[in-house]
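Scroll down for the structure; my scribbles are underneath it.
Heads up, one of the protein chains got dropped from this complex, but the rest are sitting where they should.
For clarity, chains are labelled A, B and C in written order, and residue numbers in each chain start from 1.
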Amino acid sequence: MENNGNTAILKIHCPDQSGIVARVTDFINLHHGNILAVDQHVDHDDNLFSMRVEWELSKFNLPKEEIAPTFGKFLGEPYQMKWTLNFSEEIPRMAIFVSKASHCLYDLLARYQSGEYNVEVPVIISNHKTLEPVAKQFGIEFVYIPITPETKAEQEKKEIEILRKHKVDFVVLARYMQVLSKDFIKEFPEKVINIHHSFLPAFAGAKPYHAAHKRGVKIIGATSHYVTSDLDAGPIIEQDINRISHHDSVKTLIQKGKDVEKIVLARAVQAHITRKTLVYKNRTIIFN
Amino acid sequence: MENNGNTAILKIHCPDQSGIVARVTDFINLHHGNILAVDQHVDHDDNLFSMRVEWELSKFNLPKEEIAPTFGKFLGEPYQMKWTLNFSEEIPRMAIFVSKASHCLYDLLARYQSGEYNVEVPVIISNHKTLEPVAKQFGIEFVYIPITPETKAEQEKKEIEILRKHKVDFVVLARYMQVLSKDFIKEFPEKVINIHHSFLPAFAGAKPYHAAHKRGVKIIGATSHYVTSDLDAGPIIEQDINRISHHDSVKTLIQKGKDVEKIVLARAVQAHITRKTLVYKNRTIIFN
Amino acid sequence: MENNGNTAILKIHCPDQSGIVARVTDFINLHHGNILAVDQHVDHDDNLFSMRVEWELSKFNLPKEEIAPTFGKFLGEPYQMKWTLNFSEEIPRMAIFVSKASHCLYDLLARYQSGEYNVEVPVIISNHKTLEPVAKQFGIEFVYIPITPETKAEQEKKEIEILRKHKVDFVVLARYMQVLSKDFIKEFPEKVINIHHSFLPAFAGAKPYHAAHKRGVKIIGATSHYVTSDLDAGPIIEQDINRISHHDSVKTLIQKGKDVEKIVLARAVQAHITRKTLVYKNRTIIFN
Partner (left out) sequence: MENNGNTAILKIHCPDQSGIVARVTDFINLHHGNILAVDQHVDHDDNLFSMRVEWELSKFNLPKEEIAPTFGKFLGEPYQMKWTLNFSEEIPRMAIFVSKASHCLYDLLARYQSGEYNVEVPVIISNHKTLEPVAKQFGIEFVYIPITPETKAEQEKKEIEILRKHKVDFVVLARYMQVLSKDFIKEFPEKVINIHHSFLPAFAGAKPYHAAHKRGVKIIGATSHYVTSDLDAGPIIEQDINRISHHDSVKTLIQKGKDVEKIVLARAVQAHITRKTLVYKNRTIIFN
């Protein structure tokens, strides 16, 4: 649904109870919000309710700053909801971490520059200088922060400072070949998106295409997930695959994999930017 | 969501207005219905609202026969809804029409016999005797109704009689190679499901694999749709594809196509049986 | 390529050397064989050459029984080939092992009965009686061989006897829920085809759909492979996938998975029947 004015986006997660959808949509209707999209999901195994609703604010009769407290008081608290409220006019700020591979970076920046992503990209951080020219080409600040096992803790602190300075909301690891420490991840819970170049949980860890070739699989994949302290085990946002054959060498697997990686990452980033992801129990709900 | 008792399934289609979801879910909650699934869609271009909701009847405090009149009075009429109410304990009755190709028939009957489909299959009708042994093997009545251009009108009347006698709710054309007349289709509006062996609207009409081979496509497909009086132009329920190459002859296209056809048809039939399809403007909504 | 007469199918595997393709095709041409299909592959990493060639025998001027010794003497031995020679008129004999799930069995039998598979199915073996009616329905002998940890060795001997009695060439495990012993597998090296209900190597072992649901993957898959003594680690013949979402429960994963399983298994069996598979280094080459 196309909409040019400001919208509110509410994501809810709570124990399932009768009438939640009715209460939430009533709240919006009563205040003259025009609902643009609503999607909900009930996990009956765990009795958990999730919902995303987006509405126009042009005729909404609550001032923006009163929506959250009002909603919290009348619905959030009584229903024991975990909820977030965002506005489409708040453009999220995204940092990109890269190493040497360029395909995901080019793809993200092309989407950013062409206006496909409603996002700001203030900074690109890398442990190698390789992609500095690409950052320059797109007019984005590039910060080189080399990492060694000895300097890692210290260098990550620098990274966090830079992210704070740029008021970064979330981080995209666009084939960044360093494992982030638990301390770093704690600073950005459910805010770091990684692309792993395999169909997780198959071939977690390093060199997945070598492993895939050795195992003789007939299909390769890529997985975008939120980073948690458990390597390659965070909640999966998106996956896709590509058919291969015995003709493929490790080299052509890597080449074919790049296309899957960049598309999968791009979709995951778009889902995050448009606030369509919700994480629970190490899984994601991807709303319509 | 698994449920063993009887459930009500309500499908709604009406002009979009504030608060419909709230009103409908309130109605169910007020009468102590436990909602198992709800999915809605708004077509903002046409300002049309669609919804499917399914709830348990075990604690519902309206008798089955009063649900429809009550709902109609309080919600259906005021909101100008087109709506249908079904109960899961009403097992739909499905007739299968076939000609000579057996792959879709075997697949449907295997699903039926193994209990995958919540359906009854009282009769198989064919313009050829070829598949009579398959019907017998599965213990289903087989009626041979040959068709020529001259006898078509008369023979279709016989078919309709047979369908009525068996109280058939919907018809599946499992590679039935006769075009049904408009009169026949009128008797079963949105109740005849066809599988067309191409990725419609490409290669409508006869011999789609020959046409696909000649055109040199790299992917073939199959399309399941509700039959309308406009040949191969009815609302599409499901489509899928299979990758091919220059190595494929018409013969191998036909062979590879069979697998796509039967899976696509099976999914469409399942969507219909579980009342997850809704037709409007010659398109379908497929609810979750 | 369609051909109704008898054909010879030669599969070759050897160290790569100049001129092998030329020598082999010359051999066939010299003896007036009309080549219907030829496909080769060179693994440059390991310097290994593989080839499959099929030719018509109607004008071939070597008697059938002399082809193998002649080829072996003039080409097989000098080039250190591992090779097999088959004739299309030799119909392979396939046994099917099942437990309780019926979808793969129905699918294989429908293909067999409709003539899609150029194969004989003399016997179905099961550790449960559940599917005996399906075997009867298709007129195939069904042998019930229950297995407990204590009786396994003994019962497998019985199975091997039955397979020998029926001159079975290869075995298809159509969701057979017993792990075959190493002794059994030794009897049928590269002759036992399994379908594993996950995208291997992800979710090897028991209950893959439960594991997939818990991990929150966005795509499920199935893998058909030759059985080796290493559980779920044999050479992969075919894989395919199906997209899922957070709406899917374990139950719907299982249901959606069935369709992928049966199609993947069917393709793998067809590749085996038509002698298009070649195993080396625990991987497969699938010829055109």
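Just so we're on the same page, a residue touches a chain if its C-beta (ideal position, glycine included) is under 8 Å from a C-beta of that chain, and two chains touch if they have at least 3 such contacts.
Computed from a predicted structure; not experimentally measured.
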Absent-chain contact - pick from B:T7, B:S126, B:Q239 or B:T274: B:Q239
Omitted-chain contact residue, chosen from A:H31, A:H44, A:H103 or A:H128: A:H103
Given B:G33, B:G76 or B:G221, the one touching the chain that is not displayed: B:G221
Option from B:I162, B:M177 or B:A202 whose C-beta touches the chain left out: B:A202
Residue ranges of chain B at the interface with the undisplayed chain: 41, 44-45, 199-203, 215-219, 221, 235-241, 245-247, 249, 281-286
Touching residues on chain C - with respect to the absent chain: 1-2, 18-19, 21-23, 25-26, 29, 34-38, 40, 42, 44, 243
Residues in chain A touching the chain absent from view: 1-2, 102-103, 106-107, 110, 113-114, 116, 137-138, 247, 249, 251, 255, 258-259, 263, 266, 288
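Everything that follows uses one rule, which is that only the chains that are shown with their structure count from here on.
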By count of C-beta pairs in contact, the leading pair of chains: A-C
Rounded Å distance, chain A centre to chain B centre (Cα mean): 37
Contacts with two or more other chains, residues of chain C listed in rising order: 247, 249
